[in-house]
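Note that one protein chain is taken out, while the other chains of the complex remain in position.
Moving on, here comes chain A:
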Amino acid sequence: MLTFMASDSEEEVCDERTSLMSAESPPPRCCQEARQGLEDGENAAQWRSQDSEEDLDDADRYVCSGVPGQPLGLEEELTLKYGAKHVIMLFVPVTLCMIVVVATIKSVRFYTEKNGQLIYTPFTEDTPSVGQRLLNSVLNTLIMISVIVAMTIFLVVLYKYRCYKFIHGWLIMSSLMLLFLFTYIYLGEVLKTYNVAMDYPTLFLTVWNFGAVGMVCIHWKGPLVLQQAYLIMISALMALVFIKYLPEWSAWVILGAISVYDLVAVLCPKGPLRMLVETAQERNEPIFPALIYSSAMVWTVGMAKLDPSSQGALQLPYDPEMEEDSYDSFGEPSYPEVFEPPLPGSPEGELEEEEERGVKLGLGDFIFYSVLVGKAAATGSGDWNTTLACFVAILIGLCLTLLLLAVFKKALPALPISITFGLIFYFSTDNLVRPFMDTLASHQLYI
């Protein structure tokens, strides 16, 4: 699920020399009015008010909010300002995660070896007939998706009955496992691949430090960049686990099914994730400051209205994918909003909120994007073209999703479009483009 917060009144350099002319910042008063109007208004609307994603149709600071001809309100004027930057703020971490996964897949043989399957995919694919294999993969998918649905509903029920301690304990346990056990395994395999010897005390020290700092950063407070880096790392680790343990055809069918589930869960009125979002909005609190990658910090100053956690103004629907993480208990809580350095020098008593908002993307989205690209890298017969095609397709899907976010201004599932494009491009590149490019390359022809 994608959501984001507005960012306001930044100083922009007006540069006449570039052919891309920068616009000036809007007068602060407009920001004030708009913001105040929003804060007085619904929480639900707040996160969609001042931000809008912009896309193809803009210069750095404008967004085509999708309804040409409609007179622009103040809100939309402000939304026109911060589009392309948010798209890039998401492109970079998604790209980094994919790079880590692809680099590992291509170099560490461990993650492409078949060493059993997860209990969630009990049916084997080593059957002689194609029909049987297809049937097994569909059954595997059904089991996996039902586990995910069950876990999501369990989570929603827990949340509804306010069992916060249970949820936090669950998330902490899963992040412990990811940060320590999986990191240890990963490090072991990497060292084996490059034939580097490391004694146990050093290994213990390294893994301990890495894991402990990760726990602190993710669950408590830490520099934003470090937190983002840890979130990317654990998404990559999780994706690698999926790539290793999901059999081939099951993986593709699961990817397709997950996108459909994501669509249903976020958009249907009775979908578990939508209910989760609405419950959180009713209670005026963030759902979980966890399992979400946030691209910016929140700074709040002297806001009388804000509660101590200062979350009221920043209602953020969360990503359905965190449920996937929770179900297999490999989710990482993150507290992007918790880190709030007081803004020095701002006048006290003024109902002014200085915010640097950003876009939030669930970790599950990272994981499944990386699974797609990693599988393309692992099984694309050593071909880089397939991997690159999937990568570009996923980025374009993300771009389109952000555009839709600007148009519809509500929480949207981030998986369907990207995964659809990714799957289309994987299969078509692998089967159509690859023979063509190989033939061209062998004849030294250029198109």
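By our rule, a residue touches a chain if its C-beta (ideal position, glycine included) is under 8 Å from a C-beta of that chain, and two chains touch if they have at least 3 such contacts; residues count from 1.
Keep in mind that, in the parts below, contacts and distances are computed from a predicted model.
Think of the chain that is not pictured: of "Multifunctional methyltransferase subunit TRM112-like protein", "Cell division cycle 45", "Proteasome subunit alpha type" or "Gamma-secretase subunit APH-1", UniProt labels it "Gamma-secretase subunit APH-1".
Residue A:C399 is the one among A:I254, A:V359, A:C399 or A:L415 that touches the chain not shown.
From the options A:F91, A:F110, A:F210 or A:W249, the residue with contact to the unseen chain in the full assembly is A:F91. Within the full complex, the residue among A:I153, A:V213, A:L388 or A:V407 touching the omitted chain is A:L388. Residues 15, 17-21, 23, 55-62, 64-65, 68-69, 72, 80, 84-85, 87-88, 91, 382-385, 388-389, 392-393, 395-396, 399, 425, 428-429, 432-433, 435-447 are the ones on chain A that touch the missing chain.
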